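The complex appears here without one of its protein chains, the remainder shown in place.
The block that comes next holds chain A.
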Amino acid sequence: MTLLALHQVELQQVDSTYLYQNLNLQINPGECHCIIGATGCGKTTLLQLMAMPNQFNYQGQISHSPELIIGMIMQDPHVQLVRETIGAEVAFGLENLSVPAADMLPLVEQALAKVGLALPLNTAVSHLSLGQKYRLMLAAQLVFEPNLMLIDEPWAQLDNQGINELCKVLTDLLAAGVSVVIVEHNTAPFSEIIDFQWQLALGELLPATQALQASDPVADNISRHSASLSLSDNMPVNMTQLQHSNDPNVVQRNCLLTLSNLTIRYANQMATLHINETVSLHSGDIVGLFGENGCGKTSLLNQIVGVSNEYKGHISLFGKTPKLGIFGANLGFLMQRPSRQLFEMTVLQELEFSLKRFGLPLSNAQEILTQLALTPLASHSPHKLSYGQQHLVALASVLCIKPKILLLDDPFAGLDNHYFPLVINALKHFSENGGAIVFSSHRPILSSLLSKCWLIEQQHLTEHCVLKRAS
């Protein structure tokens, strides 16, 4: 029995170009399909087309089995949550199926247990971390027992623990005959459960070749795949507590940022992040800020740039206490979901905005567009680009002002293997010219690129040096 089939499906975009041409796919019970493809090739749209074909004007045939029940988790769980407490959120699907109220409780508890979210049912959704929200969304789908799960880029959203838990859930679902379709740039964490891997290219789904399946080494042997997989589990081997030495190279470089004896209070005022020692950032440094979902990475970056001041202790940025807007072009900051900052009519104008405001040469914009291979998009509207492309444009708009410090909150989310090395090279180039970078990630990555890393564990941030691998 085929659950879902796409037969010679064609879909035109607004500009009359074809997003899909002659697209074929057949999904049977218990199969796990993985779809890879470049940023902006239409992977997310393909999931939506599978789930809600009547909302698209397509040609060809999309067949749903009468038994088909689809569960879908999109890239950003924030925008799919409709209730205030986790119990009510999971029960939303049951409410719509008119399940009696008393029968909902065991079903909701079972669904939450499946995804490992052992929290009271009246826990506020707003108190959950991003990874927990993702698992909540998964539970909200599992509660009505779908036989096809569509999942959009979970690796970018979840930390390693979250991915491990997701893999366990998916393994159980597949064993129970549920089919899974994952859209993902990084297939390695799911290699054990994937039955079929497809490459979406030029509007067609092609079986991914062995060459495509392998993690291509990128940017001078820096691969996010290998870094994420091999290093994440053995951080202590690769990193050691930083000894504050009198290294002449470090002493010569300017100290741009110092954090000492810092305690950060979260918005819900329950947990805090502590920095008991003094950690610093010098010009030319590339620092990785690593910790699991919800550990306080974003909060820390917000304190450093002056967006928030919920801290006790000492933060010195360029010798001053941070305050919003006082550092001008010296400070560049990329927030999570940076597509929110886009407002101009073209990509080029978006980059030129900051350059005009800070009185910098407009040629910087073209330079960065070339560096990130975004020149073909220069005249496009940033609002019509894919999630990954918007992310890149926002990054380019920060890079082009050439600040002295660049703070990047999860900058690699949603980047494909084409853009990832370009971003890495741009960051390396920035660092070699004396710029300092702090980037956050919910898993340790890019160890060979880092000067040091700030690791958050059990609400404490500690500074570590990174031992480069002999290879």
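Before moving on, here are some points about what is shown:
Everything that follows uses one rule, which is that contacts are C-beta pairs under 8 Å (C-beta built on N, C-alpha and C of every residue); 3 or more make two chains touch, one makes a residue touch a chain; residues count from 1.
Simple rule for what comes next: contacts and distances are computed from a predicted model.
Entry comment: the absent subunit's protein name, as recorded by UniProt, is "Energy-coupling factor transporter transmembrane component T", drawn from "Succinate dehydrogenase", "tRNA 2-thiouridine synthesizing protein D", "Polynucleotide kinase-phosphatase" or "Energy-coupling factor transporter transmembrane component T". When the omitted chain is restored, the residue from A:9, A:91, A:281 or A:408 that touches it is A:91. Within the set A:107, A:368 or A:423, the residue that contacts the chain not displayed is A:107.
Only one of A:51, A:385, A:415 or A:436 touches the absent chain when the whole complex is considered: A:51. Seen across the whole complex, the unshown chain contacts chain A at 48, 51-52, 67, 69-72, 74, 76, 78-85, 87-88, 91-108, 110, 121-122, 126, 140-141, 144-145, 147, 305, 307, 324-325, 328-329, 331-333, 335, 338, 340-343, 353-354, 357-358, 383, 397-398, 401.
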